[in-house]
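The complex is shown incomplete by one protein chain, all other protein chains being positioned as in the whole.
And now, chain A:
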Amino acid sequence: MRGAALQGPGLARAPPAAVPLHPRPRRAGFGGHHHHRGAPLRSDLLLLLQQPTAVPLRARSPPSSSASSNVNPDTGEGADELLDDLLQEHGEVVYSAGGAGSLASEADEDAECLSLAVSLAKVASEVKAADIRVLFVKPIVYWTEFFIILTAFSNAQIEAISSKMRDIGEQQFSRVASGDTKPNSWTLLDFGDVVVHIFLPPQREFYNLEEFYGNATTIELPFETQLQ
């Protein structure tokens, strides 16, 4: 059945007439809260969105969140591209809840997290940790932005790495790390947006996190070449 039948199940495929389209600003990631301005505008949006996509959209139960959940995530990039085209052709932003500002602040936060990640990796390389990888996992995982995976060879080294990382986090970036306080075969430091995994060599092969997050882009570290 057609997705989010606001006007009841009788809403069949409608021709893409010259319907004045007033789209909502695209939802910015998860948890976007959308204002709804009455039925007629939503139905216009529905009509135009439903027509070109040949893939049937699943019905979603709460109609109040339908405007954002019309795009069935299972259809993937095809629906997104079609929607983008349509919005560019007919789109007109009626109300924007400060969308431009949030994008800029997101970029700032990303830059800060990246600098935190790079400085933590630098600290690790100073203590002679091996095989440091910084993965950008924000597109894959929502609860953090960067993973740092590294190998240490003894408990003392793990202790040194984690204490230096905590110092850097607190002094330069004012972030307190939660996670493992005592060294472990898999020690984890959680700085919120950056999560550090310190493995002993057998554990690194056993858990194989790089394979699990194989889709994440690796950030190149400037000092890695200097080590070798």
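We take it that a residue touches a chain if its C-beta (ideal position, glycine included) is under 8 Å from a C-beta of that chain, and two chains touch if they have at least 3 such contacts; residues count from 1.
Keep in mind that, in the parts below, contacts and distances are computed from a predicted model.
> Looking at UniProt, which of "50S ribosomal protein L14, chloroplastic", "V-type proton ATPase subunit a", "Transport inhibitor response 1-like protein" or "Proteasome subunit beta" names the chain that isn't shown?
"50S ribosomal protein L14, chloroplastic"
> Would you indicate which residue among A:V93, A:A111, A:V141 or A:V176 is in contact with the undisplayed chain?
If we include the chain that is not displayed, A:V141 is the one touching it.
> Tell me which stretches of chain A touch the chain missing from the display.
30-32, 65, 69, 141-143, 147, 178-180, 184-186, 188, 190, 195, 197, 203, 206-209, 212
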